[in-house]
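All protein chains of the complex are present and in place, except for one that has been dropped.
Up next is subunit A:
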């Protein structure tokens, strides 16, 4: 479907205007100006913030600088979630730009993974792709790829090269026509209402009777309270890439078009704004 290629581009080039401010408690030699950046939704915070780091290091002494980390309204931001997921989960329905606070000390060991180098992000990204392929194709596609193919996926993301990434990623999106979809859909449902970070289980895109399963079917089984019943007031929004897809949308289509580059469909369930 040629027209659906536009969806892939729209997803890839989604940006969030962000204002980075240095945490007030950091010791600086002069006042630190905020730094503005358009963040790619599909990338990772620690991968696209070299400039932010450089900007703030100009006003700091090197002995006051430890590992950089980010926080939004008191919540440490997990760099290993895609940026778009962090925004949808924590900052949907707020005024732009997204105000992120930058820290250079007191790294929250109990909340965040360390990210000493880009190779850690690469390992995390490739590990997600492998897990997704274990679900979709019993790891067959990713195991048939060569090392340079894996590198192409990573370099595509790192350098924001849509064509380079998708030339390889389309192989991960193939499936036997007669089966009507992947073996299982790689998905994660995030919410902030309990300590459990996300729900991830086995779910097929087609029912045993051969019916196409939808986003609504998935939620009904995994997170029934997210669905608004007839006559009820809507309590939750189901958000993917900043939009609320129709619950009738086939899951297989969503997996092929609205997955992040890590090949997972990241779904955020957030309370409907009350105002």
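Remarks
One rule holds for everything that comes next: contacts are C-beta pairs under 8 Å (C-beta built on N, C-alpha and C of every residue); 3 or more make two chains touch, one makes a residue touch a chain; residues count from 1.
Everything below uses one rule, namely that contacts and distances are computed from a predicted model.
Missing chain, UniProt protein name: "Ubiquitin-like-conjugating enzyme ATG10", from among "D-2-hydroxyglutarate dehydrogenase, mitochondrial", "NUBP iron-sulfur cluster assembly factor 2, cytosolic", "Ubiquitin-like-conjugating enzyme ATG10" or "Electron transfer flavoprotein subunit beta". The hidden chain makes contact, of the residues A:207, A:225 or A:272, with A:225. When the full complex is taken into account, the listed residue touching the unshown chain is A:135, out of A:91, A:135, A:172 or A:213. In the complete complex, the hidden chain is touched by one of A:73, A:111, A:174 or A:248, namely A:111.
Of the residues in subunit A, those that touch the hidden partner chain are 67, 78, 80, 109-114, 116-120, 123-124, 127, 130-131, 134-135, 139, 186, 191, 193-202, 222-226, 269.
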